[in-house]
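Dumping the structure here so I can ask a few things about it.
Complex shown without one protein chain; remaining protein chains in place.
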Amino acid sequence: MSSDQLKVAIVGSTGYGGVELIRFLQHHPQVEIASVISASSSGKPMSDQFPHLNGLLDMELDGVNPTETAQKADLVFLATPSGVSGELAPQYLEAGLKVIDLSGDYRLKDATVYEQWYKHTAPQADVLAEAVYGLCERKGASVAGQRLISNPGCYPTATLLGLLPGVDAGWVDTNTIIIDAKSGVSGAGRGTSLTSHYAEMNENFKAYKINKHQHIPEIEQVLGEVAGKSVTVTFTTHLVPMTRGIMSTMYMTATGNHSEQDWIDLYRDYYKNRPFVRVRSKGQWPSTKEVAGSNYCDIGFALDERTGRMTIVSVIDNLVKGAAGQAIQNLNLMMGWDENLGLNMIPVYP
Amino acid sequence: MSSDQLKVAIVGSTGYGGVELIRFLQHHPQVEIASVISASSSGKPMSDQFPHLNGLLDMELDGVNPTETAQKADLVFLATPSGVSGELAPQYLEAGLKVIDLSGDYRLKDATVYEQWYKHTAPQADVLAEAVYGLCERKGASVAGQRLISNPGCYPTATLLGLLPGVDAGWVDTNTIIIDAKSGVSGAGRGTSLTSHYAEMNENFKAYKINKHQHIPEIEQVLGEVAGKSVTVTFTTHLVPMTRGIMSTMYMTATGNHSEQDWIDLYRDYYKNRPFVRVRSKGQWPSTKEVAGSNYCDIGFALDERTGRMTIVSVIDNLVKGAAGQAIQNLNLMMGWDENLGLNMIPVYP
Amino acid sequence: MSSDQLKVAIVGSTGYGGVELIRFLQHHPQVEIASVISASSSGKPMSDQFPHLNGLLDMELDGVNPTETAQKADLVFLATPSGVSGELAPQYLEAGLKVIDLSGDYRLKDATVYEQWYKHTAPQADVLAEAVYGLCERKGASVAGQRLISNPGCYPTATLLGLLPGVDAGWVDTNTIIIDAKSGVSGAGRGTSLTSHYAEMNENFKAYKINKHQHIPEIEQVLGEVAGKSVTVTFTTHLVPMTRGIMSTMYMTATGNHSEQDWIDLYRDYYKNRPFVRVRSKGQWPSTKEVAGSNYCDIGFALDERTGRMTIVSVIDNLVKGAAGQAIQNLNLMMGWDENLGLNMIPVYP
Partner (left out) sequence: MSSDQLKVAIVGSTGYGGVELIRFLQHHPQVEIASVISASSSGKPMSDQFPHLNGLLDMELDGVNPTETAQKADLVFLATPSGVSGELAPQYLEAGLKVIDLSGDYRLKDATVYEQWYKHTAPQADVLAEAVYGLCERKGASVAGQRLISNPGCYPTATLLGLLPGVDAGWVDTNTIIIDAKSGVSGAGRGTSLTSHYAEMNENFKAYKINKHQHIPEIEQVLGEVAGKSVTVTFTTHLVPMTRGIMSTMYMTATGNHSEQDWIDLYRDYYKNRPFVRVRSKGQWPSTKEVAGSNYCDIGFALDERTGRMTIVSVIDNLVKGAAGQAIQNLNLMMGWDENLGLNMIPVYP
């Protein structure tokens, strides 16, 4: 690797977000993975945890030590749980590293709201204030040069990309937004639990955290900014017996008198310079497999003339566009590189 | 078997509805399977099509011949596709058999609506007029003595059982009903197609027929009867990578000022003599696996105080309560037997 | 329930073996479940652990207390892990209960072999000596009146039923037996682990414990008894991304000059009075789904004339014939009842 590559470190390398970062970063032409970090497995070879990396990433895991990491790397990804990232980010910033955080800790600008939904103390105020919410298709090149990016949640990414153009154009009655979201099981992470136990979740479909999911305020915060007024949504999350993929099926009363094709045109225009959003043609709705393993978000529409309601279907791979992929997209934008560097992989189908 | 058992025939025995009828009827203490019928496989042993029946049902398949069937049987189940049932039912009635039809052909009372959604000619008017829509928890013992029962669709069963008590009590703003439904792949039947192709549907979640599913008018017909006014719903169907199970997640504006517990009490009261509906306690939502292989419909509630919207989750096994099980429940009610005869199997878990 | 029903208790009711015992016993005409027992969840309602039992088994879990259990029940099933059963069985016997143990603790007659493969101390010698290895198709009515039955393991059941007639007839070169076994993930139980974690095991197929599985000496013990000489096998276990089902694919050099049809006839004769073994016709091999949810073991043959090797395919549902179903079959035989009482459920297909 050339000496002018950016050196990055990944904290939380033994989780699914971390290992997916590795998959993409290994192919990134401008990046070198300088350190993989795990609080719990420090000193062990990465391939002990993930045998699929044998021969591909044979580094040992480092411990959490911002000063040492700063010797090796320029930027750190925090693929750590909420609560942990909030404490680590200031330390890594302090040590001189740029930070892209994949947790929920720096997404909500209102500390009270954060504490209400996340049930623990909000991160320190100045750092929180500095953090940029990196929904790439909204922020774009404006994140260039930032020190701390808060990478959006998986559900909010699928949901917001499906809602933003319509809400921004004022074509949506924002009092009527209902989001029925479904996720593959990898969204629950690598920590074992009865919910993620194979025999419990296989051949099963279940609802959870109805109206209680911590991604609700994140969605409402962004919709509120775009709409210019407070927006409250109804949001239900479900688990699907599959590993990867999120679909948000979204319902809303359409205002104005726009056809399905008008909506398609609106969205295609909104995303016209954004490489990772694909708007489907009339009567075609995406399925999760059509974006699996890739950074794409695919969106389709169905306008019900009987009720005046619009149904929008938005799909992503929760581990890519919903986590690691968007984090790298943020990296590219921070560095002023091409947005799709290292990310233009075709979905794995079937 | 004793001579006073009811002799039944099953048309369409080589489909999933047919074979599931066999599974339950073989354990039914008052029923003997006298004939299994298939237009396409007549003369072949049933176990050639379904090796799991080796030694358990070693009959040969009969052809479609109502007069001959009338020699052997008293009642016929039509587990045949829409379009076929419409033609066969009058013939079997004519031959003197009672009929329970699992297709959509006799569900919609308005022939025009039928033809609009099903895209073929409606059944003959007098037979259609005679058919009773057998949603058991609504009709109950009133179906005793009927000649022709139209067994409800899978999606309408899950949906209506989740909506009826609330709509009947006037607690639902019927202009606001949105139904997000998800089904296992067996709902598409045994006929092969790319949609049901393993490699396409495994590790996939997809939306289909948004606002176009033929179960929409069925749901609206019943809701309209209960509400005493026309009801229009928004209804989306999705395929889940699993074999069995349906979940309807339903959204509506709640009228009045009832608590979650009020709703639970309302539903428990409405279903208090109905053996197959189980209303979950506060904060608990059913998953599809919790009813798999059984005739149960489980229902849970989430009231969002922020929006005033009620979310109702209803699950069934699409092949049991959504097809064969409810058909046998209708048989029991027609015959004046205990409603749960032959049906009280515990869900298969895990 | 009538007062002359047998009262049974189930220790380890919150595991998959326990809950599957409940599913079958609830339909058993001669049995009443008098107590469900769990060391860890005593005092809690059973349906908290397994919501699918809501309204179907609303008992609270009892603690482990043999004296108290003896007040309520006549017989106890131990659906407890190896190591635990070995300690509990003598206590329940002492309290006057009959015992059917589903663990591996009383299967191996040689305590040294047990300790070598199970890595803990063997149960006390006199109790071990009394235990009858209840492979029903081998022991049959001879277990009537016994006090302590050791229920066979899941892999040994599938394997031995596929091998016994051939080995017994001397048609197998017992030096050449290779067993390639595959199991659904429920075989690993309800305790969470990375191996049973959904995202790790879905869309995955893995080998484990090659030549080290504790079911090896169990298979060899029985084969040795039948062959009249020591038998050593090669045995590999694999995990399949499905919940239920075991297939043993078995390879051996055939001695004598018997046709495939001769083998089929031999097996059909051997199992002619055994209701749960089904021998397939020439050229047909069973799949696991064809016995799912049922107590059947289906067996098929393929003789390779090029190599003189016989391949035998044997399938069971690991939780039924491989655990709870066979335990109830043993109960029936102990009590002198019909062998298939409460067990003649048709496989759940699809």
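Which chain is which? They are A, B and C, in the order written, and residues in each are numbered from 1.
Heads up, the rule we're going with is that a residue touches a chain if its C-beta (ideal position, glycine included) is under 8 Å from a C-beta of that chain, and two chains touch if they have at least 3 such contacts.
Just so it is clear, the model here is predicted, and its values are computed rather than measured.
J.: Touch as defined at the start, partner being the missing chain; which of B:K44, B:K119 or B:H197 qualifies?
T.: Per the contact definition at the top, the residue touching the missing chain is B:H197.
J.: Kindly state which of the options C:A129, C:A144 or C:A207 is in contact with the chain not pictured.
T.: Touching the chain that is not displayed is residue C:A207.
J.: Which of these touches the unseen chain: C:Q5, C:Q91 or C:S287?
T.: Once the missing chain is taken into account, the touching residue is C:S287.
J.: Consider the whole complex, including the chain that is not shown, and state which of A:T80, A:T176, A:T243 or A:Q329 touches that chain.
T.: That would be A:T243, which touches the missing chain.
J.: Which parts of subunit C are in contact with the chain that was left out?
T.: So the residues of subunit C touching the missing chain come out as 178, 180, 182, 184, 199-200, 202-208, 210-211, 232-234, 236, 238, 240-245, 247, 249, 251, 285, 287-289, 292, 300, 302, 304, 306-307, 309, 311, 313, 315, 350.
J.: For subunit A, which residues reach the chain that was dropped from this view?
T.: Here the touching residues of subunit A are 16, 19, 22-23, 26-27, 50-56, 186, 202-203, 243-244, 278, 280, 284, 286, 289-294, 298, 344-350.
J.: Considering the entire assembly, which residues of subunit B contact the chain that has been omitted?
T.: Counting only subunit B, the missing chain is touched by 16, 184-186, 188, 190, 192-194, 196-203, 241-243.
The criterion applied here is as follows: only the chains that are shown with their structure count from here on.
J.: If every chain is reduced to the average of its C-alpha atoms, which one ends up farthest from subunit B?
T.: Farthest from subunit B by mean C-alpha position: A.
J.: Based only on mean CA positions, could you tell me how far subunit B sits from subunit C in angstrom?
T.: Averaging C-alpha atoms per chain gives centres 36 Å apart.
J.: Between subunit A and subunit B, what's the gap in Å when you average each chain's C-alpha atoms?
T.: Whole-Å distance between the two chain centres: 39.
J.: So which stretches of subunit C touch two or more other chains?
T.: 16, 186, 202-203, 243
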